[in-house]
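Note that this is a trimmed complex: some chains were dropped, and none of the rest were shifted.
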Amino acid sequence: MNQLNLSTLQSLLPEAKFHNTESISSVSFTGLTSLSLANTNEISFVAAKTFVNDAKTCKASLLIVSPDIVDSLTEKALIIVPKVELATAKIIRQFFPEKQPSGKHSTHIVLDPSAKIGSNTDIGHFVTIGKDSVIGNDCIIEDGVKIGDRVHIGDGSRIGKNCVFFDDTIVGKRFIVFGNSSFGGDGFGFVYAEGKHNKVPQVGRVVIGDDVEVGSNCTIDRGALTDTTIGNGCKFDNMVHIAHNCKVGDHVIIAGQSGLAGSVTLGNNVIIGGACAISDHLTLLEGTIIAGGSSLRTSPKTKDVYIGWDLGLTFPEFQKYRVNIKNIVNLNKWLKRIENVEKKVGIETKES
Amino acid sequence: MNQLNLSTLQSLLPEAKFHNTESISSVSFTGLTSLSLANTNEISFVAAKTFVNDAKTCKASLLIVSPDIVDSLTEKALIIVPKVELATAKIIRQFFPEKQPSGKHSTHIVLDPSAKIGSNTDIGHFVTIGKDSVIGNDCIIEDGVKIGDRVHIGDGSRIGKNCVFFDDTIVGKRFIVFGNSSFGGDGFGFVYAEGKHNKVPQVGRVVIGDDVEVGSNCTIDRGALTDTTIGNGCKFDNMVHIAHNCKVGDHVIIAGQSGLAGSVTLGNNVIIGGACAISDHLTLLEGTIIAGGSSLRTSPKTKDVYIGWDLGLTFPEFQKYRVNIKNIVNLNKWLKRIENVEKKVGIETKES
């Protein structure tokens, strides 16, 4: 871990205003952590107004704050920025710089003679790279990665341990993936005939844009006839499954253990929470949000926040729904009361 | 990718009728794709009647159709077959033939001296095969596969990169699996005693039939005392989990991210959609269908289509249920109306 001083922070955050920092101009900051854990010579951050009191009693020598809470903390040394989380992320990165490639290739690898490896790219131990595959410059290919034929990995990518890339997978620049993820396996396509499930050859590819990050143990399948495509800037958590022929727009977020069935189309900036299941052939409009744990069977008509088990409910409707769940528990008693009333007023009770 | 001509197609599909194909008898077809993407010298297919108009304006030189839509397309060159998808799959396979093994063994492998490898089987780089394991003929074991002791893999199998097989796993012929799947790990069995969870040894095996295909990142656990068994012709998508002691029949389909808890029994030809959870010890009768996103806590009594969160609803019931979800959102208002009516007619309102 690095140490940082004030002038480094000033260069890092040119948009920031530094308040009351004269007395700490020669401090070597040793880390950045939460208000409750921070000690002298550490930096902390005030994520929201509700933490102002914690900030007042916090031991950190320097606080990252937004302009609207400066007045409550004038006696503290402050870094005033429009977006606290973004500045915080930038400073953490200074303390913990990313590993940089050095162009080192393990001797325990098998590269096909036709494979091309860019300059300054690291190749870890027990990696294999197949025929006509191309790895860009400044990449880190970690130990145990297995890359098939005609795979392209863009410049500046980091491929985590034991990930596999089947033939023809195309990945853009600055791709990040963690461990044991699988790209370009066959889509799930069969025709039932003659008493068995006959395989439909899956001859499309996986094509991933730039600046995409994928977690551990994810799977993205190749298309059937056309490609499965992932746009730029998408971020997928662990155990995300993208089936064949999905078309995912730019800057889409998908949290852990969620999956898209075949031929789903996601507009730009869609956000899907964790443990969601999106049925095949659905379309989500740009900016649609699906709350975690939801299962979607029909395409939402509007760009909205949706939630629930195939409820087709927007978030405000869901909140009312949730209040009524306790009423469902006793619904049979209520229905009996309807029958009693009908009897009382002389309506003939019939089977409902 | 291969090119194909008419006589090759005629040999491939002896049951097909070729209509109006005289003028294209010398064409080299360059591919098969969808109606909207197909160009001259490409083949396309009409999956259903609703696509007849697209077919009329499509540029493809040859269309695969079913007998019932021939009359709408008489001016086109046609391949008339009873099952359009099956013929389409066969033709795609001709354009993109499967990789064939050539009997090549990487020199970067570790085979136990007692392991037996069949003839014409490829062994990729960084593969390990343990004691007394047997790999059949004509298999492709891709890079990074790790096979334990006493594992059997049947003839004609394709084992994808970085899959692992724990000891004693038995796999039939023509098995296909993609990347990072795990077979034969211990089932999840513990006895709580003396303040902790004590492991119950899992000494059964995984036994898989012929012609099974499994996706990427799946897990099939060994049985506790007896075996976990998978029948012939089953097809599992990515991230499918089969727990210990399950008995899966023949030709069962399980889509992505679905799981069977321990000791589930599935009859032949069961279909389970994606993201389903089947509770332990349930039995699904032959041909039962569970819609995607369902969670099943009780064994359905009939061979039917089931759906929903532990609703025990058949598909027609579910459709009515779904209509009523909007009524649940306002259920508390309706219950108030029942109370008002009771008051009006002189029924004493009591706590429901």
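When the chains are written out, they are named A and B in that same order, and each has its own residue count from 1.
Basically, contacts are C-beta pairs under 8 Å (C-beta built on N, C-alpha and C of every residue); 3 or more make two chains touch, one makes a residue touch a chain.
Everything quoted here is computed from the prediction, not taken from an experiment.
K.L.:
2 identical chains shown; how many in the complete assembly?
P.N.:
Assembly-level count of identical protein chains is 3.
Everything below uses one rule, namely that only the chains that are shown with their structure count from here on.
K.L.:
Distance-wise, how many Å sit between the C-alpha centres of chain A and chain B, to the nearest whole number?
P.N.:
Each chain's C-alpha centroid was found; their separation is 26 Å.
K.L.:
So in the complex, the part of chain B that touches chain A is made up of which residues?
P.N.:
Residue list for chain B touching chain A: 32-34, 37, 83, 85-86, 88-89, 92-93, 95-96, 106, 108, 124-126, 142-144, 160-162, 178-180, 211, 213, 215-217, 233, 235, 237-239, 251, 253, 255-257, 274-275, 292-293, 308-309, 322, 325-326, 328-332, 335, 338, 341-342, 345-347, 352.
K.L.:
Once bound in the complex, which stretches of chain A touch chain B?
P.N.:
So the residues of chain A in touch with chain B come to 108, 110, 126, 128, 144, 146, 148, 162, 164, 166, 180-182, 185-186, 188, 190-191, 193, 195-201, 203, 217-219, 221, 225-226, 239, 241, 243, 257, 259, 261, 277, 279, 295, 297, 309-313, 317, 320-321, 323-325, 327-328, 330-331, 333-334, 337-338, 340-341, 344-345.
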